[in-house]
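Encoded as structure tokens, the structure appears first; notes follow it.
Missing here is one protein chain; the remaining ones are kept as they sit in the complex.
For chain A:
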Amino acid sequence: MGKVMVTTVDASEVAKFEAMAAEWWDPNGKFKPLHMMNPVRLDYITTQIAGEFDRDLNHEKPFEGLRILDIGCGGGLLCEPMARLGAQVIGVDAAGGNIPVAAAHAAQSGLAIDYRHTTAEDMAAAGEQFDVVINMEVVEHVADPQAYLTACQQLLKPGGLHLCSTINRNPKSFAVAIVGAEVIMRWLPKGTHEWAKFITPDELYGLITTAGLTPVDRKGYVFNPITWKWSISDRDLSVNYVTAAVKPS
């Protein structure tokens, strides 16, 4: 009798997390802006990893043998593609509520991903190391970016790759990322971003370099309101942008 009770509780918990996962993965749900941006994020990430580790993206599991950490994994929108490409993936999130949700979706997708409720600093203190650290749209939310990026550096094996994106700080980014995305489009809840915490590309390069990494590339993510699509730009880093850096061997 008691055993049956326990099973029922577990099943309802799983169903709840699966429902929340369905929300994370609904293309027209509340994470729609993230889904619209995800293809260009993945294009950048996969191209950089393939380039750095000399992998052919036309192969079936091109990232086999690579250990990848995704910080701020959310529902697993980046972890799952990395796992599908053959990588061993650990996803961490400081928001503990995301962990069982992401795990439920990975199980439904038949993917083995290690999700943990922890922080980059704690992982670094535990001595964990990775070939790739994916650090997307996190640095503008942390209290001490320099300390945080130093922890990211410690999490990399020598020769490892650090991919970091954030939002530029200028009048345009205020208009687009705060007034546009939060107030007008309501893509993001009001107060998601604090403009003063946005970081310019040069500042980010400075922080990354001080952390002990060598910046190798930076690109802009540009949203075209006519085609309603994101694309990668070599020149326009005025709002969203992404950087790649390597840890010297």
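Points worth noting:
Rule of thumb we're sticking to: a residue touches a chain if its C-beta (ideal position, glycine included) is under 8 Å from a C-beta of that chain, and two chains touch if they have at least 3 such contacts; residues count from 1.
One rule holds for everything that comes next: contacts and distances are computed from a predicted model.
A chain of the complex is left out here; the name its UniProt entry carries, from "2-octaprenyl-3-methyl-6-methoxy-1,4-benzoquinol hydroxylase", "MaoC/PaaZ C-terminal domain-containing protein", "4-hydroxyphenylacetate decarboxylase" or "NADH-quinone oxidoreductase subunit A", is "2-octaprenyl-3-methyl-6-methoxy-1,4-benzoquinol hydroxylase".
Per the touch definition above, the residue from A:80, A:93, A:121 or A:140 contacting the chain not shown is A:80. Although one chain is not shown, part of chain A still touches it, namely residues 22, 25-28, 35, 38-39, 42-43, 46, 57-58, 60, 80-85, 108-110.
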